[in-house]
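One chain of protein is taken out of this complex; the other chains stay put.
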Amino acid sequence: MSRWKLFVPLGLFALVLGLAAYQLNQPKDDRIVSAMVGKPLPEFALPAALNGGQPVTNAMFADGKPRLLNVWASWCLPCIAEAPQLEALDEAGVEIVGVAIRDKPEDIAAFLETHGDPYSSIGADDLSELQLALGSSGVPETFVIDGQGIIRHQHIGDIRSEHVPELLAELREAQE
Amino acid sequence: MIAEIGLASLWLAAVLALLQLAGGVLAFRTDGTGGENPMGMFIRPAAIVQAFFAACSFVALLYVFAVTDLSVKLVAANSHSAKPMIFKLAGSWGNHEGSMLLWVTVMAFSGALIAALERRLPERMMQATLAAQGFVALGFYAFLLFSSNPFERLEVPAPEGMGLNPLLQDIGLALHPPVLYFGYVGLSVAFSFAVGALLTRQVTPEFARVSRPWVLAAWVCLTMGITAGSYWAYYELGWGGWWFWDPVENASLMPWLAATALLHSISVLAARDALRAWTILLGVIAFSMSMLGTFLVRSGILTSVHAFAVDPERGMFILVLLGIYIGGALLLFGLRAGAVAEGERFAATSREGALVVNNVLLSATLGIVLLGTLYPLLTEAFDVRVSVGPNYFNPVSAIFVLPMLVVMAIGPLLRWRRDRLERVMKPLALLTVIGAVVLAIVALVADIAFLPLVGLALAAILAVASFIPLRRRKLTRVPLATWGMVVAHFGIAVALFGMASESAFSSERLAALEVGETAQAGPWRVTLNGVDPVAGPNWTALEGRLAVRAEDASRTSEPIMMAPQSRTFWAPVQQTTESALATRWNGQLYAVLGNQLDDGRWQLRLWWKPFVTFIWYGGLLIAFGGVLSIIGRVRKDLTRRSVRSRLASRRADERALEAAA
């Protein structure tokens, strides 16, 4: 065996060690990013989540106006945390379309009663079908959809107050 | 007070490990330049006293858990006064700090054992070995004392403990980690021997014989640990799976693969004085895999459940230890292995030849598992996330495992040094026929996937092949170690049969039943007789009463009763499913009680898994074979030693007589 070959194990080990050390010091990013960003919305037609509400379809998004698509649920606690921020976005003139995941009309109504209703319309996604089609992996998540119905941005987790300007900027960008 | 005694003992043990290391280094450096360094004489006593203090420390930990001393942080975080005593004790090692303390305690005991008893090797090599052992131990003591102190007090004692996770309140799991740790420690001893051999440039058959029982013991423990862990995951998690190639599972499989390779190459070194450098390298790799496993599990770097991970600082600590020990040993290997002569030669068709093939293929399998386990980590460095699962591991590892199993059937039939295939033609023909017949029958009768099909055929071949080495031998005179090999190889066949059969023939039935209704699962008819609330010491549960009858049995025949539960623990609050198992000789019926639907029906998950139990029977047989080998080897060593000492004393007597005359 030639000499250098004896150091091959050490080299391989150093590689593994280096990788492990590097990754250990990286902040762990557990978010699962949707691969749909940049692509058009999938075709869908959700029934209204509230009695007497509007159904939600992908066709709604192709009228030239950017919107937010908020995937949420009344049983989700972080959704309560982001309610004021959605309220603020609504007041800033942003149209927010809601998608309620695995939810009941009475629970939704109660939630909106307590935490405010920023939504222009809410669709019911009882089998998480739209959620899966969007590549979303939890609640809440918020998508920026441009006027042609293209998904421009995905926000994972609840919207904190510092995220509001970011989303507004994304919406402006989608306008152009 | 007890906790402080425990901590003090730990410090003392650490100091003794330092003494053991320092003594070894001094003795090693001055030796050869004239006379022995007096420090050398401290090494063995230091190892023995160190074990005593480590044991004191561990007993102190057991005590604070037994009395649920809630002023100790670890107890408050992991125990609860309402827990059954056995789980209070098990709780002491069911957490990071406690398990590390258990590790060093066992390690100190192994060190004491070799320090007290092992006299076969040259003293210089023993000193180097014990110094290496002290060095490794020192790192773990430092880890405990500086970043994982199990005896840390709370300023204000907690009013009540946080409880132990209910999934861990299980006797199988209570025993599972310590058994794995014993295995890891055994590999650390083999590692120390390998370093000692490298340092003194004495990679001899004697070195192989001395370290072999440790490798064997480690391998037995790893085998049992994996078997138990797999069975635990199978019945506790409630989905009927027994192996998922999860990073944590792989972390326990990798040391086993390395240890298996080491076990075989060390046999070649002991019997034939060949494969010297390779054996040393495997010794280092085996221990590095056990440390890597510990790192992966403890740092949580791979599973996305990083949030729980003991802070990255601890992961970094283990990583630094890993770098020092394994990096150092591999560096030493690179520098020294060139000077280690290759050893005796042998022909391709020989026992050694077969073992070399086994070693290469095992190492390649290890490489695949390592690659698949670490690859997601690599892509994450580039912000891409990938998953590597069974659909990758199964076929890719089969590339190496299947030929290895074939060689495993043939190898033991060959003679050492050189042999001719013609000599073993008859058994080979027999095995080929068996394999072909099983393959043909199974392929005709059932429509199953390729891998299980080949698995069934190979299992049949191996089952027969493992006993062929016994033919034409007087069974009472076959050495115990040979019996060990036969049993262990047969165990592989049994486990393989179980795995193939489970994956080929399992049938699943998901049913929603009203009370009184019946569902069919495989050849069984399962009737839901009722669902009742029951209460345990720290949980309440809904318990399903299932009456199970064979398909062809009459309606009035005595049924098998099964009682799967859906448990709710209250400290901490958590729901678990307790599956119910009905074990028959030819398989297991597995039942899980799910939720109640709005219409009042109950969800049941039922599986009939033919011969699934053979997986774990096989695991036990493999471990038992290892135990037989250890007994055989150690007994042989003891007789050899007593013969030698008798010879020596007779010679001394003769000399005395001559002198007198």
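Labels for the chains are A and B, by order of writing; each one numbers its residues from 1.
Note that in this section a residue touches a chain if its C-beta (ideal position, glycine included) is under 8 Å from a C-beta of that chain, and two chains touch if they have at least 3 such contacts.
The criterion applied here is as follows: contacts and distances are computed from a predicted model.
Only one of "Bifunctional protein PyrR", "NADH-quinone oxidoreductase subunit J", "ABC transporter permease subunit" or "Cytochrome c-type biogenesis protein" fits the UniProt record of the hidden chain, and that name is "Cytochrome c-type biogenesis protein". Counting contacts over the entire complex, the absent chain touches A, B. Checked against the full complex, the one of B:A347, B:L451, B:V464 or B:V515 touching the unshown chain is B:A347.
Among the residues B:D69, B:E97, B:E249 or B:E578, only B:E249 touches the chain that is left out of the figure.
The omitted chain makes contact with chain A at the following residues, 30, 32-36, 73, 75-78, 101-104, 107, 126-129, 131-135, 137-138.
Against the chain not displayed here, chain B makes contact via residues 165, 167-168, 173, 226, 229-230, 232-233, 236-237, 239, 241, 243-244, 246-249, 251-252, 297, 300, 303-309, 344-348, 353, 356-357, 360-361, 363-364, 367-368, 371-372, 375, 378-379, 382, 384-392, 396, 399-400, 418, 508-510, 512, 574, 594-595, 597-598, 603, 605.
Just so it is clear, only the chains that are shown with their structure count from here on.
A straight line joining the Cα centres of chain A and chain B is 43 Å long.
Of all residues in chain A, only 1, 3, 6-7, 9-10, 13-14, 16-17, 19-26, 28-30, 32 touch chain B in the complex they form.
Of all the residues in chain B, the ones that touch chain A in their complex are 277, 281, 284-285, 288, 292, 295, 299, 301, 304, 306-307, 312, 315-316, 319, 322-323, 326-327, 330-331, 333-335, 337-338, 342, 374, 377-378, 380-381, 383, 385.
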